[in-house]
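Would you mind keeping the following structure in view while I ask a few things?
Removed from the display is one protein chain of the complex; every other protein chain stays in position.
This part shows chain A:
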Amino acid sequence: MSILPKTNELGFFEIRLESIGGLGANLAGKMLAEVGALGHGLNAANFSTYGSEKKGSPVKSYVRFCDEHVHIRDHSPIEQPHVIGIFHEALYKMVDVVSGLRPDGIVLVNSVRSAEHIRRDLRLSYGTLAVVDALGIAVEEKTKVNTAMLGALFRICHFLDPEKMKQVIRKTFEKKYPHLVEANIRTFERGYEEVRFYESEKPSVEEGKPFSRPYPLFGYETQTIGGVIVTNGNSVLKDLSGSRQGFLPKWEEKDCIHCAACDTVCPDFCFVWEEGEDRKGRKQMFLKGIDYQYCKGCLKCVEACPTNALTQYREQIGFAEAHTVKRMSV
């Protein structure tokens, strides 16, 4: 008798974790799969896909579970998961995170917002929504988001024993960082306890959202030969605001002395300057503001600022859009 609540045509119960590099989603996927494989006798596979492996860029981690005698031969990414775990809420701006969710699927989101707002932004009209403030828990416990998310995932994957995960946490930390054991176990337990479930108000659907495979912009008839790019500078089209992990620099013009220390240290060219005249009528460069589309929230500028013009700010949804300053020319 299988412990898995449901499986697809190949016998798999599938989970997809959506995150950005640096939040530990890969590790969470690995631990989840490991507990299933080694602690519950399930057969399992776990892998991830990522861009160029840089911190802050989108990553996906996959877990396939099946009964012990079922072979796992498929290597391809999971397109129609039963569970989707979203570690970083702002990701929906860059990635269709709920693509392919099964009709009776569950989406877990790390968020403090209302279920209604989350459903709207994710364009999620069906399935169960699970919400946990993993970041809040991690900040309070001085631990990591992924451990709180794991707690919530274990609640969702009720066929897995949370005690086994706690043993893994204990084993992972007790040798090198014994002082972190209890905080991490608390983080896991709080994720498990504090996750809230919201069923869709709509009647259940027959089919989930179809998965859309991303297609390349150009094909063999439209690529320039040799892979040459002839539109230099087109990376300005990218939106990197999803890389921020909760903080951004806030600029107060009145305190700014336009010294350019911020501009000198910014890795992402976010500071927008314009020529103007100073009080004596001489031509001078003036800082006009920050283009938050490219700001990854490293806060080097806050450190570099010799006045209080730049300060660290806990990002609220909508702040960046309201305060961004676009450059006239790039």
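The rule is simple: a residue touches a chain if its C-beta (ideal position, glycine included) is under 8 Å from a C-beta of that chain, and two chains touch if they have at least 3 such contacts; residues count from 1.
As a convention for this text, contacts and distances are computed from a predicted model.
Participant: Mind telling me which option in "Amino acid/amide ABC transporter membrane protein 2, HAAT family", "Pyruvate ferredoxin oxidoreductase alpha subunit", "Autoinducer 2 import system permease protein LsrD" or "Extracellular solute-binding protein" is what UniProt lists for the chain we can't see?
Facilitator: "Pyruvate ferredoxin oxidoreductase alpha subunit"
Participant: Check the options A:18, A:291 or A:315 and report the residue that touches the missing chain.
Facilitator: Among A:18, A:291 or A:315, only A:291 touches the chain that is not shown.
Participant: If you put the missing chain back, which residues of chain A would it touch?
Facilitator: Touch set of chain A with respect to the missing chain: 10, 21-22, 30, 33-34, 37-38, 43-48, 51-57, 71-77, 215-224, 226-227, 229-238, 240, 243-245, 258-261, 263-271, 273, 275, 284-285, 287, 291, 293-294, 296-300, 302-304, 329-330.
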